[in-house]
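One structure is given below, encoded as C-alpha cells.
The other protein chains are all here in position, but one chain of the complex has been omitted.
Chains: A and B, in written order; residue numbering restarts at 1 for each.
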Amino acid sequence: MLRLPSFTYHRPKTAAEAVRLASEHGKAAMYVAGGTDLYPNMKRRHQTPSQVISLQDVPGLHAVEVQPDGRVAIGAMVRLATLERHPHLLRHHPAFAHAVREISTPLLRNMGTIGGNLLLDTRCTYYDQSHEWRESIDFCMKKDGAICWVAPGSPRCWAVQSSDTVPVVCALEAEVELVGTAGPRTIPAAELYRDDGIQYLTKRPEELLTRLWLPAPGAWKASYVKLRRRDTFDFPVLGVGACLWFDGDGVVRKANVRLGGAGSYAIPAVETEKLLVGNELTDEVIAAAGAAAMKPARTMDNTDLDVYWRRKVAPVYVARALAACR
Amino acid sequence: MVLDDPTSRPAPAGKARTDAPWRHDARPDELKHIGKPIRKVDARSKVSGLTKFADDLVLPRMLHMKLLRSTMAHAEIVHIDTRRAAALPGVKGILTGKDMPIPFGILPVSQDEHALCPDRVRFVGDPVVAIAATEEEIAWEACRLVEVEYRELRTIGGIHEAAANPEPRLHDYGVRGNIHRLENLEFGDLQDGFARAEHVREDTFFFEGNTHLPMEQHATLAHFDKDGKLCVWSSTQTPHYLHKALARVLHPLPAHHIRVIACPNGGGFGGKSDPFNHEIAAAKMSMLTGRPVKIALTREEVFWCHRGRHPVLMRSKVGVTRTGRITALDFQSYLDGGAYGSYGTASTFYTGALQTVTYAVENYHFRGARFFTNKAPCGPKRGHGTPQPRFALEVQLDKIACDLGLDPAQMRLDNLAPRDSLTANFLRIGSMGLGACIEKVVAGSGWKERRGKLGRQPNGRYRGLGLACSSYLSGAGLPIYWNGMPHSGVQLKLDRSGLVTAFCGSTDIGQGSDSVLGWIIGEVLGIDPLGIRVVTGDTDLTPVDLGSYSSRVTVMTGNAAMQAAERARDLVADGVAQKLGVPASRLVFADARVFDSEDPKRGMTWQEAVCAAEARLGTIGTVGSYAPPPAAAKFRGGGVGPSPSYSYSAAVVEVEVDAETGVYTVPKVWMAHDIGRALNAAVAMGQIEGSVYMGLGEAMMEEMAYRDRSHKGQRIFVHKIPSLLEYKSPTTLEMPAVVTYVVEDPDRNGPFGAKEVGQGPLLPMMPAVANAVFDAVGVRVDEIPVSFEKVFAALQAKQDGKEPRYGPATDASGVPEVDFGDSLKIKTPWQGGDGTAWNEPKREKKAAK
Partner (left out) sequence: MTEPGKVLATFSVNGEPHEVAFAPHKTLLEVLREELNLTGTKHGCELGECGACTVQVDGTPVLSCLLLAVDAVGKQVRTVEGLARGPELDELQHTFADLGAAQCGYCTPGILMAADALLRDNQRPSRDEIKQCLAGNLCRCTGYLKIFEAVELAAARRRGEDAQPSKESIHGAR
C-alpha cells in the first residue's frame, strides 16, 4: 500500500494562526484543504512537508455568499460537489459550475475544495509518478532532479496547468482574496499564476487563499470546454475557458480566452481575442478565432494523448467554446 | 471437407452414464438448477465485504516485505550493498538473488526467472532485493538505503530492435539472438490454395500490448511454521503451478511440506496465472525470519508483474474465392515477449492456432516469432494470444467483403467452419453456433438496413456499424507440464448432517467457478446448490485442478464434479434402495429427497438418504476427475489449440465519430455468444458483458506505452504510465448499452453441454470497433488501440488524398526480416493427413510421469 510519510498535523482555528504557522515553518509547511491533490503527491514523495496545516477549522472559508451587487464570494474550503449543485451558480455562472463538474470524479469532488482546485499542483507524466519510477529516470527538476524531461535543454520546468476552474475564473476576471502576514489583499485571479511549472503561483507560500470572487452577471457570457480521453477521472489536456462581453448588437466588445492544459499557466489566446473583438460571432469568425488559438500554447508531450493531435484538434475545441458563448 | 465421426470420439472421463437426464442435450425443463439464475455461492460474502482477499489476512508477528526493483532497463548487477538497510531499526530480513539461485518459470521449457535477479536485470521493475520489516514503511525506507551498482547493457526496446540486434542476448536460451521462439507450420498446399484464389489480399496489422489491470493488487502472505511446514496464501489463479514453483526454488524443502492456498482473486484475467517472484521471495523470507511475511504490491508493481497482452505485428495474406471462401491463408506473427518466457511459447502458438476454427480455411501457413525485449514480461491475458490475430483476420475479411462487394455478415455465414469437423490444423470442432450468433446480432442491430447508411447524424457526427466474430477454447487440451494425470479432480464428502462438501483445486477469480461446482453437484444430487460447502484452491486439502486459465474450469472441473456427484449418487442410491426395498434404478433425486419414481411418497430426505448410505457402506466420499480427449494433432506444436470444445461469438458494434477530431464513442453493442449451455444465464451474461467491456478498453484506449529517452549516455526505457489514472480503462461513462444474446448449442464434451464464456466474447470487440469506424467515416485503423489520434491521422490522410489508413507499413518493411527455416509440413484431413508432419524428424516420446 502506498502510504503517507509522517508529519506534524496542525488544525489552526483562525486564518491568522494558519498564516503564522506557515510563516514559522517556511518551506517545511504546506496547507491542506481537501487533500485530494496534496496527499497523492505526498504518497509519491513529490511534496514532502513535515508540517501539514489543515484549513478545515478556519472559520469563514466554508460558505457561498451572493453579494447585493451580484458578485459571489466562494470560500476556499467549499467542496466542489457543493458548487456543482449550487442553484445560484448553475443559473448565473453555468460555465463555472460546468467546469467544476468536469473535475475528476464525484468522489473526489465530495472531498476536493475550490481553493485546492485553484492552487492545484502542475502536472506532468514525468513527475506524477512514484518515487521508484522517478528514480529510474534520475528524477526531474520539479522534484529531486536537475532536468526537465519534456524539454531537456530548457532551464525551466514545463509541468502543465491542469485545473479545470482556472481557465474559467481567469477568463471571467474573477478575483481571489489572499491573507498573508500583513493582512488580506485581493487580486485578479489571473495574477495568481505564473508561467513556470515549479513556481506556478505568484503568492507567497504562507499566503492563504481564502475566497474566490466571481463577477456579477452582466452583458457577458462564458463557457468551458474540456478535452480529455474519458468523461471522468481525467485531467484536461486542453481546457478552454472563454468569456465574451457583448454590446447591444451582438458584437464582441471584449474577449478573454484562456487555454488550460496547454502550458504551465492558463495561457491567454491573444490572437483569438483580437479576432473576436469588434465582430459578431459568425461561424467564420469563430473558425478563424479558433484556428489562431494555439499560437501561444506550449503543448508538450507530458500529458495524456498525442501531442501533435492535441495541437491539431485544439482549434476545434476553442471554436466550440466560442460557439457556446453565442 | 472430411467430417469427423462423432461416435469415434472418446468419451471423457466422467461421462459414463449417457442415459442420465443431465446429458448434454437435456431439455431445460428436465433440469432443476442448471440454467437458472441462482446466486453464486459466495455472493452474500462478496456484497458484505466479508470475502477475505490475500491482503485482508493478518497473522500475529507478521512482517511486511518490500522489493527493491531495478531502475535500469538492462544491466548487469555489479554489486549490492545492503549494510545501511540492515542497520535500520525494524528491519528483520534481507534477501538477494544469491539466496534463491534456482530459476523458475511457468513453462518447463522456459525456466528463466529468479525470485530476485542474481546477476542481471532485464526491465525497469525487475526485483533485486527483498526486505522485511516490522512495518511496511520501514521496509520501504530500508529499500531506499540499499546501494546497487549496475553496468548498463544495450536495451532491446521492441520487435524490430530485437530482430536487428542479436546481441546482447537477454537470455542464453531460445532459438538464437533475441528470438525466443520460432514456429513454422504449413497445413495443406498453399501454392495451390493461392492459385485457386480469385482474390488475394495482403495486410499488415499491429496490436499494442495491454494489461489486465485487476482491481486487486497482488498480495501474498507466507508462513513457515515451527513444524517446518510452509503455508502461502496468495492472489493466484494457479495454486498448483505456484506450488510446483515453490517446491523447485525452495529445494530441499519437500513439496509435501508446502501448502498453497489461493485466496479469492480480486480480478485475474490471466494476470495472476504465473508463479511470481514476490510469492517465492515472501516464502523464503518467512523461512529466513521464522515469522509470517506479507507482501502487498503497489499498483505500479502490478504493472511490473504484467504478463499481459503481447504486442504483436502481423502480416496476413489471404486468398479467397469470389464468395469469400478462404482457399489459403498465410499468416505471420511477431510477438514482443518482454523480458521473460512466461507463457510465451504457448502465446506464440496461439497467435496461429484458432484462425481455422471460425471459417473454413482450406490451406494454412503459420509463422510465429517471439522476441525477448527489455519490457515487463508478457503472458496470458483473457484471450491469450488469439485477440491479436483475430483482430487482423476480422478486419482483413471486412476489407475483402468490401473488395468483393459482399455483405460481411453473409460472407461469414457462407463460409463457416462445419460443426463436428477437423480443421486444417487438426482442431476438433464439436458444437458450432457461430451461424446462430451472427444471425442474432445481425437481426438485433438492424445490420442489413443500417450498415453503410447511418452516415451523418443531426449532431454532425458520423455513425457506423462493424461486425466481427471469434472462437475460443474451453480449456487447453494439454497441461502446462507434460503428464498423464487428470487436469481436474473433485472430491465429495457426504456428512450425516446432509452436508455435501466439494473439494477442488480450482480457484474462483470472480468468474464463479466455486458456484459451478455447487450448481452441477446440486443438479446431480437433487439438492440445493447453495447448501453445498465448496472448498477450493488449497493444495493441502483439495485435489489438483490446474487453475483458472484458458477458460478450462467450467468444462474440466464441471466434468470432474459431475463424475464425483454421479458416484455419490450411486452410493446413496445403494443405501436408499436397500432401506426402501426399491431397485436403485427407480430412485429419483430431487428437492432434497430420494424417492421411488413409481411412488414418489415412498422415499426419504436427502439427509436420511446419506445416513442410510453411510450405515450400509461406511463413510461416504467419492472422487471425480477429468482429462480432455486426446488431440487429433500429432505434430510438434500441435499441443496448443486443441480443446474439448470451442465457444463462438459474434458482435456488432455501433460507433459515433467526430470527423473533425477523430474522437468517437461506442453507444451500443450487440453481442451473441454460443456458450453450449449456460449453467447460469445471469452469471454467463456477466462474463459476456465483462468481455465486451474489456474488449472495448483494448479497442479504444488501453496500451502498455513506454518512455524511450536517453540521459547522460544511458538509455531510459520505462513504462510510461503505470497508474490507474494514466493507464486508461473505460469507466461507467464509456460503457455502451449492450444487447446480449446467450446462444446455446450444447457440446457433448461439456457438463450439460456447457462451453466457455469468460474469454471468447472479448475477441470480436476490437475488430468490430475498427470495422465500425470504417463504416462511419471510411478510414481503416489497422492498429490497436484504435485511438482518437489514429482515427484523426487516417482522416487526415484521406483528406490529403492518401490511403485512408493508419497502421504499420503495408510492404515488407512493416515486419522484421526473420529466417523461419523450413516449415513443418502437415497434410490436412481432406488431403488424407493423420495429424503428423510428414517432414518432421522422429522425436523421442517422453514418458508420461
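Some notes on this structure:
Here is the rule we use: a residue touches a chain if its C-beta (ideal position, glycine included) is under 8 Å from a C-beta of that chain, and two chains touch if they have at least 3 such contacts.
As the structure is a computational prediction, the values presented were derived from the model and not from experiment.
Shown as candidates are B:Leu88, B:Leu404, B:Val535 or B:Leu724; the residue that touches the absent chain is B:Leu724. Among the residues B:Arg23, B:Arg144, B:Arg169 or B:Arg299, only B:Arg299 touches the chain that is left out of the figure. From the options A:Leu4, A:Ala151, A:Val270 or A:Val307, the residue with contact to the chain not on display is A:Leu4. Even with one chain removed from view, chain A keeps its contact list with that chain: residues 1-11, 35-36, 39-40, 43-44, 54, 56, 81, 104-108, 110-111, 231-233.
On the side of chain B, the interface with the absent chain consists of residues 37, 39-40, 42-53, 55-56, 58, 212-217, 264-269, 298-299, 440, 444, 509-512, 681-683, 685-686, 688-694, 723-725, 729, 731-733, 735, 738-742, using the contact rule stated above.
Operating definition for what follows: only the chains that are shown with their structure count from here on.
In terms of their C-alpha centroids, the spacing between chain A and chain B amounts to 43 Å. Contact residues on chain B toward chain A in their complex (touch as defined above): 69, 71-72, 124, 136-137, 140, 144, 296, 298-300, 660-663, 701, 707, 709, 711-712, 716, 718, 720-723, 725-726, 728, 730-734, 787-789, 792-793, 796. Chain contact summary for the complex, chain A toward chain B: residues 1-3, 5, 125-126, 128-133, 135-138, 147, 149, 229-234, 304-306, 308-309, 312-313, 316-317.
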